[in-house]
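Removed from the display is one protein chain of the complex; every other protein chain stays in position.
Letters A, B and C name the chains as they come in the text, with residue numbers starting at 1 for each one.
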């Protein structure tokens, strides 16, 4: 019963097969193969406009290079306090940008409070050298709290970005999970909302190692090519990432995987709702569930082989919780089975 | 007839199979899985001492992080002018170190001239702040000219490093090819020669994406963990690299692959020697052959579908070559077939 | 009536004279002159132990290089949210460290709340690569709110630093003002409280351009020399800074200047206390006064030629102030006259 993270799963069989199918052929290196190009074209079709796409190895790399591509002296990026790039990437964005600051913005359930975002930006007037100046806004979709920004919420952030002439980045490590939760399209969830750069994640949703930076302004591609290469993120056998994405998109596998993961999360949440010992910290919206468990139950579950993390989020701590309880995070994936979820359900019944 | 680079090959079937075998299991992330640990242990056995090992995505990353791990203010690293990290990595080492300089040292056939190396180091007295100070020596084995440093040559460089108290890095993107060429052991080719940090490459020799930084002083592991994570090189599904290495080492596949590649290069060189139209620029020692071709022949070969690069190395240019001729690079790999080589032989006969 | 900042003043006549006295002589460059050495020795006497001292050009440089000297991958420094290096240096510390993060800690009146500091540090466990790891604590003395940490308060922070094995930096841009306010000694206000590195400011207190980084562990001097030189902060005519410090320390001019500035602030505060139209936001402790003024009065004062800044500090905003009032900052210096202060007093009477 593995609910620790969606990155504890392996790879979808179709992704593994797609990769194996590439093993025996030769192809030109560093992203110039036919397969690389085909997959880039596929992105343009998916997003309903010409995009520039760069394959990278990790979500951290995607985020850090996205910010690096809009880097400027004194730059400040605005992100939610729980955003992965603020909380879990060891300062990679600050490092790759050579010191551009992440300004953390508060807000419940993993979403920046729009008024708080505007106030934060206002503290960095564009011409006032002493403070630094705005460089980017980064929004996480699906959020680190397992919630999903509505299109209206994204519009609000996009509007703030445009009004302040700040590029808008989306960390889409769990892009597909949000997309199917909203039942919308990639274009509607990104550039139509004002997103300029997207970290498009495949790793958590059925790939082994497939992340991409998507630039909605393809004219910035040439510059980004140097950003990527200098950062050691141009893979010689780039097509091994392309092959994963090819399988990922074929027959909408990516959407199917995400729907499955979300359904498993909903099923797990149902078990929590029905439990007399546990309850939901908040409603799940994609593939992450945050139950409140008595510490006793948490220990029992771990002893029984259920893998999950305690997750003392600020949202939770601010409620001054009962010290005998703990907030936990359960993540489902394409590889989670209903049986596994139901066995967990029995343990907390 | 693909001789453009060993990174144009796909993956060895055993590597692909090893990867696929991991697809259906769950495992903890970020390098903490059992498989990750087993492969790290395997490195210690291979190198006959406890080593710290970090998996990264590209050879450029391995080199850049190796230098970053010994970085210091005003640092200068000494490398051959043709070294991959000086010539082909878009300044990644300078970028990751925040500006530590690469001082290029001359020398024929891809090898730093030892006296030139000593003279270069002497221009940076350790206490003279104006110039900067020595930080690392980096030696490439197999060199970018397809030659292999003898153990004595490595000893000489190791001795210079020790005398100057400078860490010694080895770029082993083609480590296996050199190893089998010298018929020596990993330990004898590295730390017994004074190497402190190794970029250990698997990608060019049968993997898709498997590179490792090997620290011969395992006490530096904790520090390196932050160097790696901050640089976006800690893969969540790290075991997909570990699985490649596991297959790579099993039954000495890696040595077999390298022997095959070297044998194919020798076979190709034989064809060149026998040709009336071509000749060898110099003797190949591993899996790269540098023939001198009439430009006319070069064009014919390309038209006939032979993939290779013109390679106007300094060694070649310094000889003031005949302008009707061109130096070319042909690289063989685990996937090169004797038939392919022989067909090329017929074309130049 | 200039109360905008202590850096609007010129130079004390003795400092100007000391500088002029150096004009006609020759001397070796880059910090190696006799005068440089004498002033360094003077610092050791002042601080009652051997210290290493490096002259730099700006307070921002002093702070940024101090943090750079303890920089490490994934490093996080803990500073008050209003600290000059967090709020007013355009990200210089992040830039010079190549991306080490500043974690802002809250607390009233310019002082980090000790419990909040401990909680912030606890979010960065030393071995957890994902978050980053503690690198430095920086405390500002005099604070940006014009308050002064008591020796006990400094002890508390020093104790937290030691318990967590984190170097402690003090931003002493207004060091002298705090020192005379506490009627203590340089040693008692620094290394005896656990301070490892000090930004020692002279510019705001009577010099033109005289800042120094003081390392209480002189063994770190050699390393710092490269930190300084690489950062373009080794002045060829370094002695022009030394000459300022020589005059600054002679006959305790620096203490006299600070006492005068503090006395002028107290006098100004008295005028505010007596005014029917203004009141003190909080009690001044050194050379900065923060009155609450009706906006109407603020406008009148500016029209009358009084120079000062509106200063909407978080402390003030959190109190949800009357929108017709504004918090303002008045700074006095060695050059402020009692007459000037009294003329201001008449304006607000």
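Everything that follows uses one rule, which is that contacts are C-beta pairs under 8 Å (C-beta built on N, C-alpha and C of every residue); 3 or more make two chains touch, one makes a residue touch a chain.
None of these values were measured; they are calculated from a predicted model.
Asker: Looking at A:225, A:255, A:280 or A:314, which makes contact with the chain not pictured?
Answerer: Spelled out, the listed residue whose C-beta touches the missing chain is A:225.
Asker: Among B:14, B:29, B:70 or B:90, choose the residue that contacts the chain missing from this document, as touch is defined above.
Answerer: Counting the whole complex, the residue in contact with the absent chain is B:90.
Asker: Considering the complete complex, identify which of B:10, B:132 or B:186 is in touch with the unshown chain.
Answerer: B:132
Asker: Touching the absent chain: which residues on chain C qualify?
Answerer: 2, 4-5, 7-13, 15-17, 19-20, 22-29, 56-61, 64, 89-92, 95-96, 98, 203-204, 208-209, 226, 229-237, 240, 307, 335
Asker: When the complex is taken as a whole, what residues of chain B touch the one chain not shown?
Answerer: Contacting residues on chain B, toward the hidden partner: 73-76, 87-91, 93-102, 129-132.
Asker: Just the residue numbers, please: which parts of chain A touch the chain that's not shown?
Answerer: Spelled out for chain A, the touching residues are 30, 68, 72-74, 98-99, 127, 129-130, 132-133, 222-223, 225-230, 234.
Just so it is clear, only the chains that are shown with their structure count from here on.
Asker: Find the most central chain, measuring centrality by the gap between its CA centroid and the centroid of all protein CA atoms shown.
Answerer: A
Asker: Upon optimal superposition of chain A on chain B over Cα atoms, what rotation angle is obtained, reported to the nearest 5 degrees?
Answerer: Answer in degrees: 180, to the nearest 5.
Asker: Just the number, please: Cα centre separation of chain B and chain C in whole Å.
Answerer: Once rounded, the distance between the two centres reads 50 Å.
Asker: Roughly how far is chain A from chain B, centre to centre by C-alpha average, rounded to an integer in Å?
Answerer: Using C-alpha averages as centres, the distance is 34 Å.
Asker: Calculate how many whole Å lie between the centre of chain A and the centre of chain C, each centre taken as the average of the chain's C-alpha atoms.
Answerer: The mean C-alpha positions of chain A and chain C differ by 41 Å.
Asker: Can you list the chain C residues in contact with two or more other chains?
Answerer: 73-74, 98-99, 129-130, 132
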